[in-house]
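Here the complex is missing a single protein chain, while all its other protein chains stay put.
Order of writing sets the labels: A, B and C. Residues in every chain begin at 1.
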């Protein structure tokens, strides 16, 4: 119950939010809107929901937006909203990858906070350029690596930080799916089409779409920095233009090692994101499909199943927990936590105060690392799996 | 992805909602608010959030309500809101049980739709009286038996209705918890205090609080009507005034049998609601803590694990599914589905049209059955477990 | 690794064993033989494997028995083996229930130890008579309630005995199967035929075949004595002569309560034996299909998963553990433990020494309780579920 709009006695006004992308039929746009609504911190007031002005207007109408705030392009939205006294204070960017950079730049340079889907950009050059923009901007940049919002992920991260695991030896990450086991992009499936198109996605297919999630999550929990990797990136489905499977061996700074497997052709897997971390004192295992549980085992002791909201959950988990144990929270709640953490940071920025040190959200730096990871995977694979520094 | 505000091209205006109860510190009030927000069908505009006017005002302020629409009592709210041109169209009642009846009556008779927490009332007399009021009212009455909103529960119900299970033989329900294993009501724990107080809860403790949920869910999925029951209702914790455990044997009309166990002292259980139904052709098992899964086994065939959003999920499940398989939905999503189903019914009522036949929500009749179940448990137990017709 | 033949330096000679029943095609006979072999404590040397002499001889030949020690009846075997200097020292009785009593009597009175399948007898009168015989006999009587041999069951029992659970409040037992969901006894299925025949099984169908197992196991772990029960015993399959489902409410001496459900028509269940026990301090859950795990939760602490052979396993479990954790032991190993415990007791009897106090096996008293349980279920059900003392 830790997260609700109201903690201080006075209601903080909702943050005025715009959205780029996310028109009718876009899965992730609807997710961002639900995430923004859940904790009641945002009011969606404007949108460039499609790159086709008519579609943008129609989608806006369906969402109840003021027609004059439904724009045909993000440039238009950035310019006009920045000029309004009641203009948007933040924008969600939920387009295919290649639009992230120009869109984010357009808003950041006008002082509008950006909440952007991952991966950061479609290539490392853009990523670094966006970082440069973000670093100079007066607005915040939040990357929605949404899995970091799960309470048990926060719990796990805190276990590592507090030394409960001892020295980390192994970080094993995997993210198998099966939805691209057949060439559905050739049948017009929209989600598949842009994700397998190098122009929209960049150099990585499964590596960019889900490998970055797994890598981000392993890094988030372990706190480790990747040193180098060796990858065997592959496309199993004939005619597909981007990878749909990758095997990656990892070496972290400080001596820990890792494996990362991402796949879109692992028949029988839905969103099998899993992170396992083993240290000298204890090990943890977390599976996204069953997110309210965390396995925690101290060396030489019985396995413990920590539950969200339960007896063993720590303060880092409790901060982002809405309802009691045994009543599961899911993906949308974790996603909402990213939005609510962003709101805390944005509200602090508005108030000119420091944000609470407990507030955590993925940043442009995490985004750069993610794109660097993808490019390193591709580079290593081109060298037949040679080690590549990141 | 089936549920979002927008399906028809034109945005349906949000339903103006009030709330009775649910002030600061009340678990279930915050849940109702998040549930009402998720699918963007409601705007909370008024509240009688506490029976203490100052607390009600403070809680309203925290929620950003207009101070003049924060009331000191539900009577006041009903009267004043009914008189406003922009008054509430629906109200959520999230108080302890004994307030449900008078509060619901106050709104129903003014044509304001009521969304009420369970159990319906604190006794059967009130329940029947409320039914009489609801049946005559021009407004709808929705009971938040929230577990019926889970997609896999809808899937299970449809399996039964379509005959996939054959003739139902067994309906096994259980709802173990452990949060009242010690007398925490004596230490001032607010949630425990009213739930163990006969004046506020009625005759049933665990039977009313969670037994009704299990019973409702078993009935919802199986479609069976209870004929009679034999119960061994017990209070394990010394000094407690209401039951904290019940064992109930059930006989349904048509010949099926069942067991129901509810407990608040089953150490190690959080919210272990589970329903298992076995027919001549197939059996199903569903557990609330892992709600995105449904076990389904045809006699003589391998067990199937049906997943929410997955390959085997039927249309009844898909209707109330927001996000793809493998990304778990949880308790709040199921609760939100009740609100969204209610919104569909309320909007149809406003439009004077018939509600879509696929829309399902628990009604005042379900509520009467729930209270009758509680009273039958108590009555049977007083007769040392003799069979009692319901 | 605790159990192997050899502990003391000198090999104890194998116990000469006979078998009554268990000819070709009998499931449980083969199980007993594997169980007797695993720890190398027995040599099967004689058999009355079938009530048809030719079949008995053929089955004996298949098992490599000396033809002259393959008998046409247990009476003949008892008489002739008792007269041999190298005659059997113990006998396994693995016939349908109604033969247990006369066969056991024939061996016991000749000083031959009896290892008998459950239930003890087909009626309570016989059970008491057998107890009288066993109590006076110079030979031991061991009942193969094999589930008591699982290491995690021993662990659980020791947890209760050592007070880790506090005062026991609830003992929940269930044993659902589905193999009799259709009337396969009418198609000549041999296992089904005798189990649904009152002459061979006694008054109980599912209650006798599996209800006794569940009841025995709940009693074994909890250490509680049943005071009274109320049962709703039923036959779902038309034409079946014995019950195939039972719902039973239990009251134990000292105030604990329980539920027991056994079913042979619960579609999708194989051998779903499960025992859950909740005390004031902690709770435990054990499932036979996954026997190497025990859930253990102290009130207010995280759940622990104790594993056979693992860090948290206690000495009572270790005594009956053969191989390290993570390499599962199963049903045959647990069954073998009953045989090996029996061997320890028989060897002590042979040596005239006291048996090690850690040795545990089910006795004739457990058998009498099991039959009394079945008859009480039937009696209660005939009184429409009235409470019956046991």
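As a convention for this text, contacts are C-beta pairs under 8 Å (C-beta built on N, C-alpha and C of every residue); 3 or more make two chains touch, one makes a residue touch a chain.
Model, not experiment: these values are computed from the prediction.
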Q: Among C:111, C:223, C:255 or C:330, choose the residue that contacts the chain missing from this document, as touch is defined above.
A: C:330
Q | Absent-chain contact - pick from A:101, A:215, A:252 or A:278 | A | A:278
Q | Candidate in contact with the missing chain, chosen from B:310, B:324, B:367 or B:385 | A | B:310
**Q.** Sole contact to the chain not displayed, among C:64, C:85, C:239 or C:352
**A.** C:64
Q) In the full complex, which residues of chain B touch the absent chain? A) 296, 300-307, 310-312
Q. Footprint of the hidden chain on chain C, which residues?
A. 1, 4-11, 13-14, 24, 27, 30-31, 33-34, 37-40, 58, 61-64, 177, 269-272, 288-292, 307, 309-310, 322-333
Q) In the full complex, which residues of chain A touch the absent chain? A) 165, 169-170, 172, 178, 181-182, 230, 232, 234, 236, 245, 247, 249, 251, 257-259, 261, 263, 265-269, 276, 278-285, 295-299, 303, 384-387
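Just so we're on the same page, only the chains that are shown with their structure count from here on.
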Q) Given which chains touch which, is the overall layout a line, a ring, a star, complete, or other? A) complete
**Q.** Degree value of the rotation bringing chain A onto chain B, based on Cα positions, nearest 5
**A.** 180
Q | Same-residue or different-residue interface between chain B and chain C, half as cut-off | A | same
(Q) From the centre of chain B, which other chain's Cα mean sits the farthest off? (A) C
Q: Mind checking the centre-to-centre distance between chain A and chain C? Centres are C-alpha means, answer in whole Å.
A: 55
Q. So, what's the distance in Å between the C-alpha centres of chain B and chain A?
A. 34
Q: Provide the C-alpha centroid distance between chain B and chain C, rounded to the nearest whole angstrom.
A: 44
Q: Hunt down the residues of chain B that sit against at least two other chains at once, touch-wise.
A: 269
